[in-house]
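Take a look at subunit A:
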Amino acid sequence: MIDDRSAALEVEDLTVAYSDQPVLWDIDLVVPAGDKMAIVGPNGAGKSTLIKAAMGLVPSVAGEVRVFGRPFAKGNGEIAYVPQRSSLEWDFPTDVLDVVTMGTYGSLGWFSRPGAAERDRARAALEEVTMEAFERRPIAQLSGGQQQRVLLARALVQEAPILMLDEPFQGVDAPTEQAIAAVLDRLSDEGKTVIVVHHDLQTVPEYFDSVLLLNVRAIESGPVADVFTEDNLRLTFGGRVGVLAQLAAGEIDS
Partner candidate 1 sequence: MSPELEILAIAIVTAVAAALPGTYLVLRRTAMVSDAISHAILPGIVVAFFLTQDLNSPLLMVAAAATGVLTVVLIEALIRSRLVPEDASIGIVFPALFSIGVILISRGASDVHLDTDAVLLGELAFAPFHRLTVAGVDLGPAALWSMGAILAVNAVLILLAWKELKLATVDASLAALLGFQPLVVHYGLMTMVSVTAVGAFDAVGSILVVALMIAPPATAYLLAERLGPMIGFAVATAAAGAALGWAVALALDVSIAGAIATASGLLFAVAFLAAPQRGLLAQARRRSGQRLDFAVRMLLVHLLHHEDTPEAAEECREAGLFRHLGWREAWTRRVVGKAEQRELVARAGELVLPTEAGRHLANNAVIGFGD
Partner candidate 2 sequence: MKMNRRILVVFTLVVVATACGGGQPTGDTAGPLRVVATTTIVGDLVRSIGGDTIELKTLMGAGVDPHLYKPSAGNVRAMASAEVLVYNGLHLEGKMTDVLAEMGTRGVETLAVAECVPADSLLPVAGYDTLHDPHVWFDVGLWQHAAACLRDALIRIDPDHADGYQLRGDAVIAEFADLDGWVRERVATLPDERRVLVTAHDAFSYFGRAYDMEVRGLLGVSTAAEAGTADVQALAAFIADRGLPAVFVESSVPPRFVEALTEAVLARGGDVTIGGSLYSDALGSPGGPAETYVGTVRANVETIVGALSGSDQ
(Lines give C-alpha, C1' and ligand atoms only; values in the text may rest on other atoms or scores of the structure.)
Protein backbone atom coordinates (compact mmCIF):
# COMPACT_ATOMS: atom_id res chain seq x y z
CA MET A 1 0.00 0.00 0.00
CA ILE A 2 1.69 3.20 -1.12
CA ASP A 3 1.21 5.74 1.65
CA ASP A 4 1.17 8.82 -0.54
CA ARG A 5 0.82 12.07 1.40
CA SER A 6 -0.55 13.86 -1.66
CA ALA A 7 -3.36 11.28 -2.18
CA ALA A 8 -6.66 13.08 -1.62
CA LEU A 9 -8.71 9.95 -1.07
CA GLU A 10 -7.61 6.44 -0.08
CA VAL A 11 -10.13 3.60 0.14
CA GLU A 12 -8.99 0.23 1.50
CA ASP A 13 -10.84 -3.12 1.48
CA LEU A 14 -14.22 -1.36 1.27
CA THR A 15 -16.94 -4.05 1.25
CA VAL A 16 -20.74 -3.39 1.26
CA ALA A 17 -23.43 -6.08 1.28
CA TYR A 18 -27.21 -5.65 1.54
CA SER A 19 -28.89 -8.98 0.95
CA ASP A 20 -26.70 -12.07 0.51
CA GLN A 21 -25.05 -10.64 -2.62
CA PRO A 22 -22.22 -8.25 -1.87
CA VAL A 23 -22.75 -4.92 -3.65
CA LEU A 24 -19.14 -3.80 -3.30
CA TRP A 25 -16.28 -6.17 -2.70
CA ASP A 26 -12.86 -5.34 -1.20
CA ILE A 27 -12.44 -2.04 -3.10
CA ASP A 28 -8.99 -0.46 -2.99
CA LEU A 29 -8.74 2.99 -4.52
CA VAL A 30 -6.25 5.85 -4.42
CA VAL A 31 -7.24 9.23 -5.93
CA PRO A 32 -4.44 11.80 -6.13
CA ALA A 33 -5.31 15.43 -5.29
CA GLY A 34 -6.56 17.49 -8.23
CA ASP A 35 -7.59 14.39 -10.16
CA LYS A 36 -10.86 14.18 -12.18
CA MET A 37 -11.98 10.53 -11.88
CA ALA A 38 -14.99 8.87 -13.49
CA ILE A 39 -16.53 5.77 -11.96
CA VAL A 40 -18.06 3.65 -14.72
CA GLY A 41 -19.58 0.20 -14.86
CA PRO A 42 -22.78 -1.65 -15.77
CA ASN A 43 -26.06 -1.23 -13.92
CA GLY A 44 -25.79 -2.75 -10.45
CA ALA A 45 -22.00 -2.39 -10.39
CA GLY A 46 -22.33 -0.42 -7.10
CA LYS A 47 -21.17 2.94 -8.51
CA SER A 48 -23.50 5.07 -6.36
CA THR A 49 -23.01 2.75 -3.39
CA LEU A 50 -19.25 3.26 -3.58
CA ILE A 51 -19.37 7.05 -3.12
CA LYS A 52 -22.15 6.78 -0.53
CA ALA A 53 -20.23 4.12 1.41
CA ALA A 54 -17.02 6.17 1.16
CA MET A 55 -18.93 9.13 2.67
CA GLY A 56 -20.47 6.97 5.40
CA LEU A 57 -24.00 7.54 4.14
CA VAL A 58 -24.43 3.80 3.75
CA PRO A 59 -23.20 1.11 6.24
CA SER A 60 -20.26 -1.01 5.00
CA VAL A 61 -19.29 -4.51 6.15
CA ALA A 62 -15.60 -3.72 6.12
CA GLY A 63 -13.12 -1.17 4.87
CA GLU A 64 -11.36 2.08 5.71
CA VAL A 65 -11.51 5.52 4.10
CA ARG A 66 -8.72 8.07 4.55
CA VAL A 67 -8.68 11.68 3.33
CA PHE A 68 -5.21 13.24 3.00
CA GLY A 69 -3.88 10.45 5.19
CA ARG A 70 -6.33 11.03 8.07
CA PRO A 71 -9.33 8.73 8.70
CA PHE A 72 -12.42 10.38 7.06
CA ALA A 73 -15.21 11.66 9.38
CA LYS A 74 -18.43 13.28 8.21
CA GLY A 75 -19.06 16.88 9.07
CA ASN A 76 -15.64 18.51 8.84
CA GLY A 77 -16.31 19.66 5.29
CA GLU A 78 -13.79 17.47 3.52
CA ILE A 79 -16.13 15.91 0.97
CA ALA A 80 -19.04 17.71 -0.80
CA TYR A 81 -21.83 15.45 -2.10
CA VAL A 82 -24.06 15.96 -5.14
CA PRO A 83 -26.91 13.41 -5.03
CA GLN A 84 -28.79 11.97 -8.02
CA ARG A 85 -31.22 14.59 -9.26
CA SER A 86 -34.09 12.07 -9.36
CA SER A 87 -33.72 11.20 -5.65
CA LEU A 88 -35.17 14.58 -4.55
CA GLU A 89 -38.77 15.81 -4.26
CA TRP A 90 -38.57 18.91 -6.46
CA ASP A 91 -42.12 20.02 -5.57
CA PHE A 92 -40.68 21.24 -2.23
CA PRO A 93 -41.61 24.88 -1.49
CA THR A 94 -38.29 26.70 -1.69
CA ASP A 95 -36.21 28.71 -4.18
CA VAL A 96 -32.86 28.21 -5.89
CA LEU A 97 -30.83 30.45 -3.57
CA ASP A 98 -32.25 28.67 -0.52
CA VAL A 99 -31.19 25.23 -1.80
CA VAL A 100 -27.67 26.43 -2.58
CA THR A 101 -27.43 28.10 0.84
CA MET A 102 -28.01 24.65 2.38
CA GLY A 103 -24.39 23.97 1.40
CA THR A 104 -23.30 26.45 4.10
CA TYR A 105 -25.23 24.67 6.89
CA GLY A 106 -22.16 22.52 7.62
CA SER A 107 -20.24 25.58 8.89
CA LEU A 108 -23.17 26.96 10.91
CA GLY A 109 -23.92 26.00 14.52
CA TRP A 110 -27.10 24.31 15.63
CA PHE A 111 -29.27 27.29 16.30
CA SER A 112 -27.75 29.90 13.96
CA ARG A 113 -29.45 30.94 10.74
CA PRO A 114 -27.71 31.55 7.37
CA GLY A 115 -26.97 35.28 7.08
CA ALA A 116 -25.94 37.67 4.28
CA ALA A 117 -22.41 36.20 4.14
CA GLU A 118 -23.77 32.72 3.46
CA ARG A 119 -26.16 34.02 0.83
CA ASP A 120 -23.33 35.85 -0.93
CA ARG A 121 -21.29 32.64 -1.00
CA ALA A 122 -24.35 30.95 -2.53
CA ARG A 123 -24.73 33.70 -5.15
CA ALA A 124 -21.06 33.31 -6.08
CA ALA A 125 -21.58 29.58 -6.57
CA LEU A 126 -24.69 30.26 -8.69
CA GLU A 127 -22.64 32.54 -10.92
CA GLU A 128 -20.15 29.73 -11.48
CA VAL A 129 -22.94 27.60 -12.95
CA THR A 130 -24.51 30.66 -14.73
CA MET A 131 -27.70 30.35 -12.69
CA GLU A 132 -27.52 33.71 -10.87
CA ALA A 133 -30.60 34.99 -12.72
CA PHE A 134 -32.72 32.16 -11.24
CA GLU A 135 -31.99 33.08 -7.59
CA ARG A 136 -35.67 33.65 -6.67
CA ARG A 137 -37.07 30.94 -8.96
CA PRO A 138 -39.04 28.20 -7.09
CA ILE A 139 -37.21 24.89 -7.61
CA ALA A 140 -40.42 23.19 -8.80
CA GLN A 141 -40.22 25.34 -11.95
CA LEU A 142 -36.70 24.26 -12.92
CA SER A 143 -35.87 22.03 -15.90
CA GLY A 144 -33.65 18.95 -15.41
CA GLY A 145 -30.48 20.80 -16.42
CA GLN A 146 -31.21 23.71 -14.12
CA GLN A 147 -31.87 21.37 -11.19
CA GLN A 148 -28.49 19.70 -11.77
CA ARG A 149 -26.69 23.05 -11.80
CA VAL A 150 -28.34 24.08 -8.53
CA LEU A 151 -27.17 20.84 -6.86
CA LEU A 152 -23.65 21.44 -8.20
CA ALA A 153 -23.70 25.02 -6.91
CA ARG A 154 -24.77 23.69 -3.48
CA ALA A 155 -21.65 21.50 -3.44
CA LEU A 156 -19.38 24.34 -4.64
CA VAL A 157 -20.53 26.53 -1.73
CA GLN A 158 -19.11 23.95 0.69
CA GLU A 159 -15.63 24.68 -0.74
CA ALA A 160 -14.59 21.15 0.14
CA PRO A 161 -11.30 19.78 -1.22
CA ILE A 162 -13.10 16.72 -2.60
CA LEU A 163 -16.40 16.60 -4.54
CA MET A 164 -18.41 13.44 -5.22
CA LEU A 165 -21.14 13.69 -7.89
CA ASP A 166 -23.72 10.98 -8.62
CA GLU A 167 -24.65 10.92 -12.35
CA PRO A 168 -24.47 14.72 -12.85
CA PHE A 169 -24.67 14.35 -16.67
CA GLN A 170 -27.75 12.08 -16.63
CA GLY A 171 -30.52 13.42 -18.91
CA VAL A 172 -29.39 17.06 -18.92
CA ASP A 173 -29.50 19.39 -21.91
CA ALA A 174 -26.31 19.98 -23.89
CA PRO A 175 -25.52 23.48 -22.50
CA THR A 176 -25.73 22.16 -18.96
CA GLU A 177 -23.40 19.28 -19.84
CA GLN A 178 -20.82 21.77 -21.13
CA ALA A 179 -21.22 24.02 -18.10
CA ILE A 180 -20.73 21.16 -15.63
CA ALA A 181 -17.71 19.86 -17.52
CA ALA A 182 -16.19 23.37 -17.43
CA VAL A 183 -16.73 23.66 -13.66
CA LEU A 184 -15.12 20.26 -13.08
CA ASP A 185 -12.11 21.38 -15.12
CA ARG A 186 -11.73 24.57 -13.11
CA LEU A 187 -12.01 22.66 -9.80
CA SER A 188 -9.35 20.25 -10.93
CA ASP A 189 -7.08 23.13 -11.95
CA GLU A 190 -7.51 24.60 -8.45
CA GLY A 191 -6.20 21.29 -7.05
CA LYS A 192 -9.60 20.04 -5.94
CA THR A 193 -10.39 16.35 -6.43
CA VAL A 194 -13.54 15.42 -8.36
CA ILE A 195 -15.05 11.89 -8.36
CA VAL A 196 -18.04 11.39 -10.65
CA VAL A 197 -20.37 8.42 -11.15
CA HIS A 198 -20.83 8.47 -14.92
CA HIS A 199 -22.81 6.40 -17.40
CA ASP A 200 -21.86 7.75 -20.89
CA LEU A 201 -18.60 5.92 -21.81
CA GLN A 202 -18.46 8.05 -24.94
CA THR A 203 -17.54 11.22 -23.03
CA VAL A 204 -15.14 9.62 -20.50
CA PRO A 205 -11.90 10.48 -22.36
CA GLU A 206 -13.14 14.03 -23.03
CA TYR A 207 -14.16 15.00 -19.47
CA PHE A 208 -11.94 12.93 -17.14
CA ASP A 209 -8.24 12.36 -16.35
CA SER A 210 -8.63 8.95 -14.75
CA VAL A 211 -11.29 6.30 -14.52
CA LEU A 212 -12.28 3.50 -12.16
CA LEU A 213 -13.80 0.47 -13.92
CA LEU A 214 -16.13 -1.03 -11.37
CA ASN A 215 -18.29 -4.13 -11.37
CA VAL A 216 -18.88 -5.03 -7.68
CA ARG A 217 -15.06 -5.23 -7.57
CA ALA A 218 -12.52 -2.69 -8.71
CA ILE A 219 -11.49 -4.14 -12.11
CA GLU A 220 -8.94 -1.46 -12.91
CA SER A 221 -8.28 2.18 -12.07
CA GLY A 222 -5.83 4.76 -13.29
CA PRO A 223 -5.29 7.33 -16.05
CA VAL A 224 -7.84 7.05 -18.89
CA ALA A 225 -5.08 6.61 -21.48
CA ASP A 226 -3.81 3.28 -20.11
CA VAL A 227 -6.92 1.96 -18.31
CA PHE A 228 -9.81 2.78 -20.65
CA THR A 229 -9.00 -0.13 -23.03
CA GLU A 230 -11.23 -2.57 -24.86
CA ASP A 231 -10.38 -5.67 -22.82
CA ASN A 232 -10.75 -3.80 -19.53
CA LEU A 233 -14.19 -2.63 -20.70
CA ARG A 234 -15.02 -6.20 -21.67
CA LEU A 235 -13.95 -7.39 -18.23
CA THR A 236 -16.09 -4.68 -16.64
CA PHE A 237 -19.22 -4.88 -18.81
CA GLY A 238 -19.10 -8.67 -19.17
CA GLY A 239 -20.25 -10.54 -22.30
CA ARG A 240 -21.73 -7.78 -24.42
CA VAL A 241 -18.74 -7.94 -26.69
CA GLY A 242 -20.56 -6.53 -29.71
CA VAL A 243 -21.39 -3.30 -28.01
CA LEU A 244 -17.89 -3.10 -26.64
CA ALA A 245 -16.26 -3.43 -30.01
CA GLN A 246 -18.35 -0.56 -31.44
CA LEU A 247 -17.88 1.25 -28.21
CA ALA A 248 -14.13 1.16 -28.31
CA ALA A 249 -14.38 2.42 -31.88
CA GLY A 250 -16.61 5.20 -30.54
CA GLU A 251 -19.62 4.66 -32.84
CA ILE A 252 -22.60 4.24 -30.54
CA ASP A 253 -22.98 5.01 -26.83
CA SER A 254 -23.50 2.36 -24.11
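Here is the rule we use: contacts are C-beta pairs under 8 Å (C-beta built on N, C-alpha and C of every residue); 3 or more make two chains touch, one makes a residue touch a chain; residues count from 1.
In picking the candidates, the idea was that all candidates are chains of the complex that A comes from, given by their letters.
Given the structure is predicted, the values throughout are model-derived calculations rather than measurements.
Chemist: Okay, in this complex, which of 1 or 2 is up against subunit A?
Modeler: So the chain touching subunit A in this assembly is 1.
Chemist: What does subunit A use to touch candidate 1 in their complex?
Modeler: 1, 12-13, 15, 17, 19-22, 25-26, 61-64, 215-217
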